[in-house]
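One protein chain omitted, others in place.
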Amino acid sequence: MTLLDIKDLTVEFPTRRKVFRAVNHASLVVEPGQIHGLVGESGAGKSTIGAAVLGLLERPGHITAGVISFKGEQISGLDDEAMRKLRGRSISMIFQDPLTSLNPLFTVKEQLVETIQAHHDVSEAEATKRARDLIDRVGIPDPDTRLNQYPHQFSGGMRQRVVIALALCSDPDVIIADEPTTALDVAVQAQILDLIKELARERQVGVILVTHDMGVIAETTDLVTVMYDGEPVESGPTHEIMGNPQHPYTKSLIAAVPRPTLKLHRFPQISYGGRETRFAIEDLARNWPKTDNDMSKPLFQIEGITKRFLLRKGLLPWDREYFTAVDSVSFDVKPGEVFGVVGESGSGKSTVARMIAGLYDVDEGRITFDGQVVSDLSDKAALNAYRQEIQMIFQDPYSSLNPRMRVDDIVAEPIRHHRLLEGDAIDKRVRELLDQVGLGAEAAMKYPHEFSGGQRQRISIARALATQPRFLICDEPTSALDVSIQAQILNILKDLQEHLGLTMLFISHDLPVVRQMCDRVAVMKGGKIAEIQQTDDLFANPQTEYARELLELMPKLDDLSTENLVAES
Amino acid sequence: MSDLTQKPAPAQSQPSRFAQMWDSDFAYAFRHSPVAIVALLVVLVLFLAALFAPWIAPHNPFDPATLNLMNGFTPPGQPNAFTQDTFLLGTDDQGRDVFSTILYGLRISLFVGVSAVLLAMIIGVILGLVAAYIGGWVETLIMRVADVQLTFPAILVAMLIFGIAKGFTPPEYRNQMAIWVLIVAIALSDWVQFARVVRGAALVEKNKEYVQAARLIGRGSLPIMFRHILPNVLSPVLVISTISLALAIIAEATLSFLGVGAPPTQPSLGTLIRIGQGFLFSGEWWILFFPAVTLLALALSVNLLGDWLRDALNPKLR
Partner (left out) sequence: MLAYIIRRVFQSVIVLLVVGLVAFSMFRFVGDPIDNMLGQERTQADIDRLRTELGLDKPFPVQYFKFLQGAVEGNFGVSYRQGRPVSTIIAERAPATLELAAVSGFLAITLGIALGVFTAIRRQGFAANAIMTVSLIGVSLPTFLIGILLIYVFSVELDLLPSFGRGETVKIGNWSTGFLTASGLKALILPAITLGLYQMTLIMRLVRSEMLEVLRADYVRFARARGLTDRVINFRHALKNTLVPVITVTGLQLGSIIAFAIITETVFQWPGVGLLFINAIQFVDIPVMAAYLMLISVMFVSINLIVDLLYYAIDPRLRIDGRTA
């Protein structure tokens, strides 16, 4: 029997300028024990469907057409009280961020017991017993102790398990999981997904899994619906859609997913919907100063750098507590290569990048750039000269541009600061750069908020190129972007490296992306380097247990269609 | 929205900056809030009235030559029993036109309020920015002082400063200095609000990547603090300034009412109310009533504006 049947659902958010249609005639079906994936890029309306089913749409959003039925009975349009009875009892939800999903002031037991008692007429003791069993079932060790703890005493992955236990309290028939693993590290992500899969089979629960991640879809779901701009463009069994997509959007989406097994020359530019934004690398290369990369000497030598952060302040030295974020890390970067640093959150990889960029002081060790020690430069001229040579592209395109500065001021700031050009020449250079990164010269007069995430990342790139640096640090440059935009930005970075001879330090948590970008990779764990290898060797033959584990936890993307992909020769 | 759907903006139909501002959500919200519009109008009218008081006021209440004691206690709108002069809002015991004293009192109240808030803002914003950006013991020191001062209600701090300053000034200068002492006292009791808000906002901004980008370029601390961070913390400062203005006006009125603020020779609205209170029980209600209504109208409109601004600049509250 069909658990959940969504027919022709349309959800609209009226705003003062226009009515925004978040979901446009979407239909999908959930059967017991089945996981139905909803995949799409940001703004595709996938989360809105989940909220609409539970009647939790944020005002002023509302359902304007379509019918949602649960076990054959219509549930869209029910009043608040009827909807409340349905929530939890029949349909449950898991949110993205386990950190904020739990009430910090109540113990796990209190939250579980109250939810069980809200749905079942049982005694406190019985409810406590069930709570303990649930905690045990979702794989939290030592349930008797853990039950009486507060949410902040749990790690991220354990908290998400508590959230799942809470969602299971009332034996729901359907669970809507909205990006349940996006906030978690890869290792934990795989465990949580396995748990959801197991529970779906075991309890015959129907699951709607909302995600932007093709890897999660390929590994976890039975059925998949691909959404674009509020509309489902393609739907069917997961392996069929992944292996043989029919709709041009699905094709473009799948082609943009970085593969761990295949290094591409460039991501295929299959555009869908809008116009393609061009990147004029030839124009850029024409004016770029020729660098003859002397391959015999490393450009960067990092020798035993260490960084400690103060955890607890104290007036007296023995009162202070330190956390060693980076622990004697050493490596070389050769001119013209892309050197990757990969690791989970907290591994210290971003700290390494910021030490090299001079944003953090180096507590111990030495950084040498082009034969000159730069880790303790006090000479202002030398420091400025070094700063011209290195630039950085940041992770979050929304916070890396000052929202109160006009785009031309943002791009011109490094030129003005280093006095590279004067007067009208600055303006001309800025407009050229903006044109070359594909934004057009008219972007100069606008403010950052008028651009999308991908366009902002292009502004960042224009700013980074303004001083014509030799070295580019990319700190997770695409992890906040949709997969199709990620493909565009990665292509641009590949162009920069190939045509301008830029040397790069590429920081990422995403192994498939690292595979696409890097010549050599350092794997970091707990502030230390676990191993350094040529990228191909690392993927083929990891030397350490930790690297092997990381590689195993990567989503398997073998089912994905390889249509249009061209491997690097 | 993804890049795929975003077409390059059409270059030919770029609306003017003014048209864009008029069309912004902020302006739209303002145009559709009758309360905000009325409040702004009232504030503007009162400001202009205070600014042009010497030209608007029918009498100069501080020029003894124009005063006629016979005009004392004239009820509003009625001719005086002896002189047959009529006064819109009546006269006080000394025959001063209440309407004129209100205009001049408004001048003092607004001057003290605005100056105090400006001073508090300058002190608070600079200290807040410095605390957030420099950190370390500088931050600890500034914020400890702020915390301790916050423990004491602003009005009490202002009174203490006023009391201490009074001890230092020779009696013959006390009246002349009173207004300036009042401004400093209120400003010193209010800077903490600005410092805390600016520090909080600046700490968030400081960790954003655009600040790191500016540091990477090599910009120094001052340009980063004032050119990059400051513009991004201005909206809470605007909200706090508005709310502080209302508080400062009320604080000034309160101190003057208690007799520790503006002297009778330079009466503010609070001083007028203090004077009027004595006549309330004997039936001359207008001497108290009209200054009180003016003060309430001023404080309420400024508060309404502040409240509206806070909601408008903080979209998640809507």
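First chain written, first letter: the chains are A and B, and each begins at residue 1.
The rule is simple: contacts are C-beta pairs under 8 Å (C-beta built on N, C-alpha and C of every residue); 3 or more make two chains touch, one makes a residue touch a chain.
In this text, all values refer to a predicted model and were calculated from it rather than measured experimentally.
Looking at A:27, A:149, A:306 or A:368, the residue that reaches the missing chain in the full complex is A:149. Among A:43, A:88, A:180 or A:527, only A:88 touches the chain that is left out of the view. Contact with the chain not shown here comes from a single listed residue; of A:147, A:163 or A:538, that residue is A:163. Set against the missing chain, the residues B:250, B:287 or B:312 yield one that touches it, B:250.
Touch with the hidden chain on the side of chain A covers residues 54, 56, 84-89, 92-93, 95, 97, 100-107, 114-115, 118-119, 149-150, 152-155, 163, 166-167, 169-170. As for the chain not pictured, it touches chain B at residues 148, 150-153, 155-156, 159-160, 162-164, 166-168, 246, 250, 253-254, 257-260, 270, 273, 277, 280-281, 288, 292, 295-296, 299-300, 302-304, 307, 316-317.
As a working rule, only the chains that are shown with their structure count from here on.
Separating the centre of chain A from that of chain B, both taken as means of CA atoms, is a distance of 46 Å. Within the complex, the chain B residues that touch chain A are 1-9, 11, 14, 25, 28, 208-210, 212-219, 228, 231-232.
Here chain A touches chain B in the complex through residues 16, 41-43, 229, 271-275, 277, 354, 357-359, 383-384, 387, 390-392, 394-396, 399-405, 413-414, 417-418, 440, 442, 445-446, 450, 452-455, 460, 463, 467, 482, 484-485, 488, going by the rule given at the top.
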